[in-house]
Each structure stands twice: as C-alpha cells, then as structure tokens.
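A single protein chain has been omitted from the complex, and every remaining protein chain is retained in its original position.
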Amino acid sequence: MQKYRLAAIAILIAMLAAFPCLEPEVYYLSFMFSVFMYVILASSWNFIGGYAGYLSFGHAAFFGIGAFATAKAASMFELTPLLTILASIPAGALAALVALFVGYPCLKIRGPYFSVVTICFAFVVELTVKNIEFLGGAEGIWLKFMDIPEKLSRSILYEVMLLLMVVTLAVAWRLGRSRLGAGLRAIRSDEEVAETMAIPTAKLKIQAFILSAFFPGIAGGLFAYYLTYIHADVVFNINISILIVLMAMFGGGGTWLGPIIGAVILTVVNEGLSIFAQAEIARIIYGALFIVVTIFMPNGIIDFFRKKGGG
Amino acid sequence: MKGKRIKGFSLFMTIAVLCGLMLTVPAAAIGAGKPIVIGGSLPLTGEFAETAQWIEKGMRYWAEEINAKGGLLGRPVEFKIYDDQSNVGKAVTFAEKAITVDKVDLLFGGYPGTAARAVMPVAEKHKVVYVSMGGHMKSFQQGYTYSFGAPPLMGEWWYEGFFHWLATLPANQRPERAAVYTINNPVGLSLQDSIDRWTKELNIQVVINEKYNSPLADATSLIVKAKQMNCDILFSNGFFPDGVTTMKAAKALDYNPKAIVQGVGSVVPAWIKELGADGDYVFSGTVLHGKLNYPGNDKLNAYAKQKYNMDGYPLYFGFGYAWMQTLEQGVSGAKSLDQTKIRDWLKTNKINTIAGPLTFDKRGLPPEENFCTQIINGKVELIFPKNIRTKEPVYPKPAWKK
Partner (left out) sequence: MDAVLIIQSLISGIMMGMVYALLGVGFSLTWGVMHVIHISHAAFGLLGAYLAYSMLQYFGVDPVVSAAASAPLLFLVACGVYQLLIRPITRAKEVIVASMILTFGLAIILENVMVLIWNADPRVLTPTYASGALIVGPFYFQYPHLVGFGLSIVGITTIYLFLKKTYTGMAVRAAWQQPEAAQLYGVNLYRISMITFALAVSTAGAGGISLALLNSFEPHSHNLWLIYLFLVVIVGGVGNVIGTVLAGLIIGVITGLSMAFLPYQWVNLVTFGLLMIFLIFRPHGLFRQGV
C-alpha cells in the first residue's frame, strides 16, 4: 500500500512537471502557479495553525517580506533572472528570522489572543514597508522581466513554484510523522498536559512557526518576480492572510492533505466562478460554498471523507 | 487506516482532474464567432467596485454606440470582462487569460493604478496594446511601448490646471500658507509632486506637509493643526473616504481657508450626491468633463441624464468610454487588428476623444494637460484654462453655512 501511494504521488508530480512540455497557453501556467502558491501558503500555515492550533492571521506578512526582500535585492543589485529566483531563498530565510523574533514573545500568547497579535504584526510590517522608502515605500518596486519568450519565463516560474511546493509538502509529510508533529498535536489538544509530559512546547512552537514562515517567504519572492511590480497593498493584503487560514481549515487543519485540498478547491472554484458567473452572483455563490460545506462538513472536508471511508 | 488514505487520495486526484476540465471549457467556447472581442479584467467586486462599475458602464455604452454604427472594421464588438475582485494578482492572471486563452482581439484597461502597473508589463511581454489610465508617471517611465494613457489619470499633472489658475491671481490674493495632507500611496505621492514644484514657484509656504496611511479614521487633529498654523489653503490629497472625513471635520471645526483642494475623492458622483452643499467650493483637476467642447460629450451627457439621472457623466464613465475611443481609432486607423500596427499608428497620428485631440509620445502619453475644476452649487464646473471656463471660480471660499 505504501509503495502504491508513493508511486501515485511520483506519477502526479511527474505529470505536473511535464505539463509545460505540452506547450499550454501562458494563462494555464500562471493559474497553476497560483494554485501551487496557495497550496504552499496553506500547507505552511498548517504547521503552526493546523498542528499546533495557533491560528496565525498574519501570514501574509511573511509572504510580503519574502516578496519585498527579493524585489529589493533584484532592483538594487540588478540581479540576473536566475539570481533573482535564487534570491527568494535568502528572502525566505529573512521571513523565518523575523518569525523567530516575533514568535519568541508572541507564541506565549494563546488562543484568539495569538490570532490578534499576528494581525497587529502583519499591519506593523506592512506599514513599516509603506513608510520607509528604502524598503519599497508607498510607491512599490518594479522588477525587470526576463528577456526570454513569455512562455518560457512562465514555464520556469511554474517549475520553480512546483519544486517549492513539492519540497514544502515533503517537509509537511515528514513533520506529520515526526516527534515535532506529535508534540505539536499534543500542544493543540492540551498545552498544559503537554508541558507536564515534558514536551518542550516553547521550542516546538518556535520551530513550527519558523518553518511556517520560511516557505511562504520564498513563495512571496517568486510571486514578486511573477508580478514584476509589487506594492505593499498587494502582498501584505489581509485578505491573503484570511484566505490562507480558510483554505487550510476548509480542507481540514492538522492533516497533510487538508490544506492541499482546501487550497485547490477554493482557488479553482473562485477562478471558475469569476469566469462563468456575473461578478456579484459569483461572489454570493462563493460565500454560499463556505456555508454549505461548513454545515455538512463542520470538521473540514478531510474529516468528513475519513469518517465515510473508515465507517 | 490505509484505506482511508487511499480514499483521500482518490478525492485529491478527482479534484485535480476536475480543475483541468473546468479550465478547458471556456477555451473551446470562443474563437468561432465573427465579433471583435475585447477582453480584460476590472475589480467589479471588493474595494474598487464602485469605480470599476462606472468604467464598465462607459465601455458598454461605447460598444452599444459602435455596434449601432455597424461595428469596428465592419465587425460587431463584444466584451469579455472578468472580475478580478480588486486583487492585483488576479488582474494579471486574467489579462493573461484574455490574451493567451481567449485570444481576444483587443485588451482593455484596468483599475486601480497598482493593477495597471502590474498589467502594463504583461501587455508589453505579449505585445498587446494596453490603453488605460496608467499608474501615474513612474509607470510610463519603465520603457513600455504598448501602453497608452489615453487619457491618463496622472497624479503629477492633476493640479496643473489649478496652479495655472492660481498663478493668474494677483500675488496679494494668493494663499500664503499651505497645509498638505497626503494619502500614503502611489496616487498621493504623485499628487504631491506638483505641489512641491508649484508652491516654490508661487511662493506659497508649505507649513504642514504630512502623509497618512489609509484608513484615516478621524481628521479632527489634522484640521486643528491647519487652523492653528493659520494655513489659508488646504490640500487634501486623498480618496473619497478620507476626503469626506476631512471635509466634515473642517466644517465642524469651522475651518475656513481661502481654498480647499481635493485629490481624487471629489471627482466621483458620490461627492456631490452625498455631501450636498458641504462638498461645495472644492477645487480639483480633471482631464474629462461633460462641458468640454469636444465632440461626443453632449451625447454622453444626454445618456447619463436619461439613464442615471445625472448632470454630466461621471469621470470614470468617461474614462471607460475614452479608452475605448482610443482603441477604436487605433484599429480603424491601422485598418488591422495587428497590435504592433495599432501601436505604431497611435504613436504617429492624432486621435479625437471626448478629452480632446490627443497625440502620443514615446512613453504613450499625450502632452501634459489638466483642467482646473471647482464644485459650485453641487455641480462640477470648469475653471481653467479660461477658454473652457463654465463658471467664475468662487474664491476665497465663503464661510461654512451653518
């Protein structure tokens, strides 16, 4: 069974990786790029939000830090395309570093109070970027686009985002089965009990938080290059933070598959509705989706299907 | 345990396949018909819905009109408008969808400035003409060749008309001390540019020069400061919500400068409709106006009156219409839908829009022109240049009616 599953995953990844070879139109590459991006964001958020139950509502901050760090580096040092893409890795590390400093005091705060601290944190970061011209300011940053055919450049970004998604999901897979993951689950079910069981809760939470900031940071860097012009209003948007949480929870927090399913469904449905329905009606249907799914699957989609499947 | 996992996995695969199917459907549906398809995205829902819906109405009016005349190049025109939900990332993806999947014949311009800034490079990469308001001067300095501001909403030029008019006043009647409050975003920064230049030239002392981040919850202390510093001109460089907050505070605190200049907040119909007499005497700029003596404006006014019961068409309705006029003349001038030919034709020929005759430079911009407007008795009146004046300016601003 294990082998069977691994093979299926490998085939799926190979199919996704081979997709650009079919020479699809640029839009499909871009759309898949955004699907991968939201899978990365939701899955990374899941480390801290799903496993440990610390609902961060400020994850757009890490995404934005990655985006602005990459864009700033690219425009300041006039980086080549390859280096710009690589620059998103240290940008992700910067986001992780910020997570370390912020997480240390903030992860002591529990429940909804933690959520609100993260909202405040995201605003602080956004406003700092807006107010300091060097960081991008209220004007935003332009990047040079790749001097190669558009299909090729979008294919490159597609593959890189796919790679990042695979890495993120591999880490998520590993985490779900590691001592870290077990510790985080213990924290979620009862933090006091976890402490008495000599689980180093503070350390585990910080580790999960850093990991959950690192991948979105890199994704932000790639997104900046994808957009070629970034502005604080765009990448620090609180709607991104909220969407990430909803995606993970919609699918099922604290599971490996949940955030993936949540991110894919919500991104695809949202896009599909914008294409097929009148604007306001599309939004109303989208809203109704949240209601219907929650009423019938109050514990997330994964939980619903597991129960059905397992009897 | 394993069975459940497989179950979950098959679900995942099903969804993957479904999303693939969902995306291929529209591709097949298009391309067969004869009409010229004009595609792109507008923020029809969310934060910028108001403006976008006016732009859409203007565009649709243009289409109605041209189809009645027999279409463009003899073919009817048709829109394919996506709702980007006020999300710049989506604006970019939908522009790419319109260009590469729907294979639209023409692309239309989006909103707001940040979205235009992100879509302009997409248009450039795909070599597609992009006519919009642009994202202020900086966006036209990036070396894009397919983007046109026709007409643009150029923050850097927005107050030109006002300052030119101010310069015609005798020096002793001009204001001396300015309070400048600017929203901290691309529009605000662009507006500030002309204030910096002109206040130096006209010897106006900028006593307060501050930026604020949206949302501006309260403007009381802004007005108290301006009042205490005896500022006799107030620049409120912002949008509708902060503009309203500032005006209400100015009236409540009985602050009466010689002139109040508003950024882009007072140019939407809601300003007059919602504020009534309290919105009067505010100066601003414009590139479009129903009373400009260019062909087309009368028609638009009549339409706005009949359809929306408005005196004069709303600015963004006009923008939507004018961008389409530009595209239309580019296409009929080039006699082709070849984007590069349209671009080259537009750059070498003069076009006529409701904003007047326009020619474009290398950046895709017409020569600098902006008119000074003032709201008088609930109507947007043209003040300067003199040859287009519809009403004598009211200056200094009368005291607030209590």
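All chains are identified by letter, namely A and B, in their written order; residue positions are counted from 1 within each chain.
What we mean here is this: a contact is a pair of C-beta atoms (placed from the backbone, for glycine too) under 8 Å apart; a residue touches a chain by one contact, two chains touch by 3 or more.
Note that the structure is predicted; figures quoted are calculated from it, not measured.
Peer 1: Out of B:45, B:236, B:262 or B:353, point to the residue that touches the absent chain in the complete complex.
Peer 2: B:45
Peer 1: Quick one: say which of B:146, B:181 or B:235 touches the chain that got left out.
Peer 2: B:181
Peer 1: Identify the residue among B:225, B:341 or B:391 that touches the chain left out of the display.
Peer 2: Answer from the full complex: B:225 touches the omitted chain.
Peer 1: In terms of residues, what is the contact footprint of the unshown chain on chain A?
Peer 2: 55, 105-106, 108-110, 112-113, 115-117, 119-121, 123-124, 127-128, 131, 238-239, 242, 245-246, 249-250, 253, 280-281, 283-284, 286-291, 293-295, 298-299, 303
Peer 1: Mind listing the chain B residues that contact the chain we can't see here?
Peer 2: Within chain B, the residues that touch the unshown chain are 45-47, 49-50, 53, 86, 181, 184, 210-213, 215, 217-218, 220-222, 224-225, 228, 240-241, 244-245, 247-249, 251-254, 268-270, 273-276, 278, 400, 402.
Going forward, only the chains that are shown with their structure count from here on.
Peer 1: Go ahead and note the Å separation of the Cα centroids belonging to chain A and chain B.
Peer 2: About 33 Å, centre to centre.
Peer 1: Using the touch rule from the top, collect the residues of chain A that touch chain B in their complex.
Peer 2: 1-2, 4-5, 8, 12, 25-28, 30-31, 34-35, 127, 130-131, 138-140, 142, 145, 150, 153, 223, 226-229, 231, 233-234, 237, 239, 257, 260-261, 264-265, 268, 270-272, 274-276, 279-280, 282-283, 301-302, 305-306, 308-310
Peer 1: Looking at the complex, which residues from chain B come into contact with chain A?
Peer 2: Residue positions touching the partner: 1-9, 11-13, 15-16, 18-19, 22-23, 26-27, 44-45, 82-85, 87-90, 92-94, 96-97, 99-101, 114, 117-118, 120-121, 124-126, 135, 138, 142, 184-186, 188-189, 211, 213.
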